[in-house]
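Working notes for the structure below.
Excluded from the complex is one protein chain; the other protein chains are retained at their positions.
Per-chain residue numbering starts at 1, and chain names A, B and C are given in the order in which the chains are listed.
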Amino acid sequence: MTTLLLILALGWPLCVAALGIWQAYRTPVARRRYFTGWWLSAAWPALLLAYAGEAQWAMDAWMLGSQWSLDALSRPWLAFTALLWSFAAVHARGYFAKEQARAQTGDSAAERRLLRLALLWPVTLSGNVLLIIAQDIASFYLGFAVMTFAAYALVVHNGTADAKLGARAYLILAVLGEGMILGGLLWAAGDTQSVMLEGVREAVATSDYGVAMAALLWLGLGVKAGVIGLHVWLPLAHPAAPAPASAVLSGAMIKAGLLGWIYVLPLGEASLSPALTQLGNIMLIAGLAAAFGAALYGVWQHHPKAVLAYSSISQMGMLTAMVAMGLAAPEVWPLLLPGVVLFAAHHALAKGALFMGTSISEHMPRWSPVVIWMLLALPALSLTGAFAGGLISKWSVKSALYEMHHETLISLLTWAAVGTSALVSVSLWRQWQQRSAGGSHPGQWGAWLAALVAALITPLWLPLPEGSAVVPPLKEWTSLMWPLPAGVLVVAFGLLVTRYGRLATPPAGDLWWPYAWLGQHVLKGVRRAGHGFAALKARCVDIALAIETRAMKSVTQLTAMEGWMRHHTSGLMMALAVMLALLLLWEGAS
Amino acid sequence: MNWRFGLTGSTFDPLMTSHWALAAALLLPLVFGALAAIFPPRRMWPVALACAVILTAGIFLLIDTRQAGVLRWQWEFSGIGVALRLNGVSMLLLLLTQWLGAAAALYTPGLLRISDPERFARWLWPLMGAVISALSLAWVATDLLTLYIALETMGLAAVAMLLLSGQADALLAGMRYLLLTLVGSLAYLLGVALILGYWGRLDLAGLAEVVEPGPVAWVAAALMGAGLALKAALFPLHAWLSPVHSSAWTPVSALHAGLVVKASLFVLLELWSILLFETFWAPRVIAWMGMLAVVWGGLIAWRAESLKTLVASSTVAQLGYLMVVFPLLLGPDISPLARALAWDGFWLQLMGHALAKAAMFMAAGNLILATGEKTLEGLAGTSRRLPLSLLVFGVASVTLMGLPPSAGFTAKWLLLQSMVISGQWWAVAALLVGTLLTAAYIFRFFRYSFMETAPRHRYQPLAPGMDVIALGLALAAFALGLLAHFPLDLLHGGSA
Amino acid sequence: MNAAWLPLTALAASLLAAVIIFSLPEEARRVRTSVNLTAAVIKISLVALMVKRITNGDEAVFSFQVVGNIDFVLRADALGVMFAGLSSVLWLCTTVYAIGYLEGTANRKRFFGFFSLCVASTLGIALAGNLFTFLIFYEMLTLSTYPLVVHSGTDKALNAGRIYLRYTLTAGVVLLFGVVLLYSLTGDHSFASERGLGDYLDDHRVLLTLIFALLVGGFAVKAAMVPLHGWLPRAMVAPAPVSALLHAVAVVKAGAFGILRIIYDLYGIELSVELGVTTALAVASCITIIYGSMRAIAQQELKPRLAFSTISQVSYVILGVSLFGPFGTIGALAHLLHQGLMKVTLFFCAGIYAEELGIHRIDEMDGAGKRMPLTSLAFTIGAFGMIGLPPVAGFITKWYLGIGAIQADMYWVVAVLVASSTLNAIYFLPIVHRLWFRVGPAHGHGHWPDEQRLGRLETHGWLLWPAVFTAAISLAAGLFAGLPFSPLDWATRVAVGEYLP
């Protein structure tokens, strides 16, 4: 039964894609619908699978020999991923309704875009599912790669200049990331001749070069998870991508990086080498830097989705910090893990809801604005950890840290929460500024509401081990609550300030620009060098050719000797006879 | 060395059949040639019949030789001794001659039919017969008199054949060739005179016993060497060769380049192996000239503008390969293994080259006949219209290049191995360079032939069988590479 | 029991095909086609038989004496049969493709004749049981490829052919010299003999190294290792099926296979490591890998780019060989097959683009995915395989090579592998992007250089299906690498045989 579900979970999306192709060939453009019921159902088997209980599969025939499993970690992960994907699908149906109409009226560009999206969306999904349930390297890498490269279509969908820029940034970083991941995995797997992920963990933990492998893997996966420095694609890609795509991108796929870390890094293992601990500290710092830096930079953004992207970065920064604890302070990890999962799940859905919300604010349904803005605010509140699911998820993390007495980290995280609340309030404010009426499709707001509710009640439905999600005691509420007003106040103050002293908003994708500048100059240098070498080679070739022609000419002249020999043949014969005789006599004499 | 030539060793009086077979092999070509002069054959089948008889004679001899190892004949009329023998080497060469001659003869009717009638065409037959008989005699003769007769008959008949086409440049070249070959044989005769004067005998077997190194042997060897080198077109004395072929008839060129020059080389080797065995310098000199020949012939062929010149010049280079082997065969302190390898390689190369060169001349003749063009440029683009002739040319050229799987390759392999063993690196270099040069001029022609942009001239259809015969020869040269075991077996079996 | 007829008939299948084709008239298109296909199918089945026999543990050997101390040996051992299988399968595909490709052009008789010869020599190379036999077929390959390279008969083609010959024939001479040296040192040395040349190590160390250098130098030219690669990009003027075969199976692989033979079956791995030649080889191949990728990036035309990618990809094989250890070997052997499949796919597609749409430059490919989806899909699969992305076969080999490098403590090799993957991505992803994500003539912007509708489908079926087939195979070879008789499995079998005899 579960096996059947598994097959469906992986295969169904592909079938859906195939179905899409088939129907694209059969039905004429005028009557073609891209987001059919089948299409919506792509993620449902995966969702069911998540609740089908734990299971193990092993197949030797599959690539290097595969092992897939549903366990305490992968089940909840699969659950929230699949849920988000299905909501996003429904949302997409609404979101793209107008575009589809345009396509049916013969806008070939729209038709092309929609077809592309409708095909690659399920493919991306299946990759995402595969990497969650995979326990062997090949499958994990396969899933990761499929997801990464198929998602390109999601990012580039609009085809505007921004979209192309975002997509390029995404792809370049993705390729870099893939390279680093491959290197790390190869290295680790070669060290302990294993094709399983725990083999990688073991290698990283035990090998002398463990820290190098760990660094490679951390950075490689960090591209997805938006580690500071490698995060630049997020704020470029999100504003350009359509809302549902952004939802899954920063809800589900970002988390893939996080999951990767949890899979390949020896988190929480006793007696790690000091180097690894050191790496943990570095990760910690990087994470916190991301958490704060993103907040500080993000609040100035104009585009609400850019703001949300920065908030994702900062959230992932927090998660990075927590993962870092797994290396820096291994003993805390077992307690921390459920919290991390819950946090991730909640962030996924909340962020998803927020991103969908942006599309709601752009085409507001005909309800009273108060309600809409209340609803839009809910996931934001929850994200700051001051409310419902967010509250509990935050607490589940903090409690673990409390038990191991990492107060400094806690306070830092709390301060980071201030940043978060600032960001979300900014984004709400920007949405308010850029709101526009014009009713939205039921699918659109329906999915949004559903995601919203799911986000608020995350702990209830997420299949976590018992007692990992508890309501915080009342005395802690203040410490969890206060960042929200603080953030709001900061923003209000900021607004007041900016109202008078106008200051320019920094461009989205902060570090991308220096990177691009650098890259261009390096490329220019390379190209110049290449031209230089080409010229050099050409000159050598010319010289060689000149020599050859001269040689050929001399050879041709040489053949004139033939005539000489012809005229002196008999003389030569005499000479030969004499020479032979002399030689023989001389040899005989000596 | 002498046992290799079957001069010493077991005496075994031949069977009756082999007497007749020998007589047939030596005389029938003449007879049939004469007949053909009287009734020139228009079709292929009478020629085929005649050839069949001669070839069967050859087969009989082969069987006997395989049984006996060495066959000898001795006659004495009024103080003039005639001695013949058949051992592995001479048997192989005899067979080669017969088959090659048969191929040339079979090729001829077609040629005469489609080419415009010549005045002297009918004389081709007796001359061809004479050449074949003389060659057969040259292989089996073991006394200087018979050898002289064979050489002279061969030379004169060959010259006459080459003159037949009757064009001016053919006459010029032929005249030069005539004078040179006559003088060359006089030099040989001078050597014979010295030998006869000093030792008073002409049979090689006897000489092999009495000869001891000394001025007479040396000077005689020098004179004979020079004369025969002239007849065999060895390197510095080769220049008469290519003009001779440039306007000769195809089967004539095939026979001449394939066999006639080889006969003088064979005699040269045979005599030197008696007169100056294990001398250092003379074979070395020949070898050096051989290296030069490889390079020179290659260069000439590379720059050649007409196809026939190319083919003819390549003969010079290929003879160079054979010259390079001299030190290994005659030189002192060569290990037995090296000497055996060199011996095998020498004859394999000779046979392979004979077959391939004949095939190549026929293919070239076909191309020239069909297109009416002599120059390489003129022959551009033939691959589309005359694929078969070109294929023959290609297969033959593989042997010349010494690329596998061909006699040329196996021979080159054996020679290289023997040179490496006896540490003659210059010779190795010569062989390798030779391969490249050969490839250079062969593919220069192919480059032209593959051109698609060439203008299309009218093609004259070839008579049936002309290509097939050539192909047969080329394939024989090809097969000799992988099946080299059998001829070499005969070579050893005959001389053991 | 020994079945000497098996390798012989397998060889004869394509030789006979060549002979028959040469004897047929130019016009007899149907007969020629059927001869081609039957021969190909027969050959595949014979190879399958060999595989069966080997799994039963007995090798078919055919041999006879050429001259005194030299034999002509055909032996169907695991390694040889692997290569033979590749060549026969791809021969079928390429023949089908070529039939479609040369529809209605001139000189088809010549083409198919030499084509069959070419494949016959490849098979001979695969089954050669000693160096002498190997050399024979190796040179045969050189010669039979020339007419294919110059097939079009233009000046460009003829010059390319001249360059090709200059390289390969010189290499052949060097090779001949090396082989003769080896024979005069050791005598006839069969590939099957268990002990390598270890006995000669003590007193002929320098000579052995020299011979190794000569042999590998000779093979490296065909394997297109830098700096001996110059002929390959030029040979691109040949018709697409030829370049496909040249790059995927015949010529390039023959060189790599020769190096395999030398190291595994002639010198023996221990001896090679002892002589320290493998490290040099590894460095050389790494240089080739990087250099090839670099040059590929610089190319603006499709086929040259693919050619340079071949240069870099084939060196993976050699790299794997030079890594001491089973994993490297497995990687090398598997890559021999995988690269063949993927590269042949890519060249098929390139040919299809050129034939159907007249596309030669990369910037002409915008939006071709809409016009010819299946072709472009095949191309994409091939490209991903070259980059080494799962689930295409390329990933498997790259994986094993990496593991092998780690095993051999050559960490820098991993760096090279990753770098080359990235470079591959840099020069393949833009093409894929153009295919699928750019708008082009298919969307009404501009028009194709030279479009002609060859078939009901996106192009002529004879052209399309081979490409799709090979693409599917290379996908399956990666996805189900664990299955028995998959390339990986067979490579593992061979490697195990090499390492624990």
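As a convention for this text, contacts are C-beta pairs under 8 Å (C-beta built on N, C-alpha and C of every residue); 3 or more make two chains touch, one makes a residue touch a chain.
Convention: contacts and distances are computed from a predicted model.
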**Study point:** Chain excluded from display, named as in UniProt, from "Substrate-binding domain-containing protein", "Putative MnhB-related membrane protein", "NADH-quinone oxidoreductase chain L" or "Acyl-CoA dehydrogenase"
**Key:** "Putative MnhB-related membrane protein"
**Study point:** Chains shown that the absent chain touches, full complex
**Key:** A, B
Study note, to complete from the structure: Of A:A167, A:A286 or A:A581, the residue touching the omitted chain is A:A581
Revision key, fill the gap. Missing-chain contact among B:L22, B:C51, B:M91 or B:V159 belongs to B:V159
Review point. Which of B:D13, B:D169 or B:E278 sits in contact with the chain that's absent?
Key: B:D169
Review point. Hey, which of B:A121, B:L182 or B:L337 is the one touching the hidden chain?
Key: B:L182
**Study point:** Missing-partner contacts on chain A, residue numbers
**Key:** 559-560, 562-563, 566-568, 570-571, 573-575, 577-578, 581
Study note, to complete from the structure: Note that chain B touches the chain not displayed via residues 78-81, 144-145, 148-149, 152, 156, 159-160, 163, 166, 168-169, 171-176, 178-179, 182-183, 185-186, 189-190, 192-194, 196-198, 200-202, 214-216, 219-220, 222, 243, 246, 303-306, 309
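Note that in this section only the chains that are shown with their structure count from here on.
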Study note, to complete from the structure: Distance in whole angstrom between the CA centres of chain B and chain C is 43
**Study point:** Contacts with two or more other chains, residues of chain B listed in rising order
**Key:** none
Practice item. Enumerate the residues of chain A that touch no fewer than two other chains. Key: none
Exercise for review: Going by the contact rule at the top, pick out the chain A residues touching chain B in the complex.
Suggested key: 555-556, 558-559, 562-563, 565-566, 569-570, 572-574, 576-581, 583-588
Exercise for review: Name, in rising order, each residue of chain B that touches chain C in their complex.
Suggested key: 340-341, 344, 381, 383-384, 387, 391, 398, 403-405, 409-410, 412-414, 416-417, 420-421, 428, 432, 435-436, 439, 443, 446-447, 450-453, 481-485, 488
Practice item. Sort out for me which residues of chain B touch chain A in the complex. Key: 176, 179-180, 183-184, 187, 213-215, 218-219, 221-223, 225-227, 229-230, 236-240, 243, 276, 279-282, 285, 299-300, 302-303
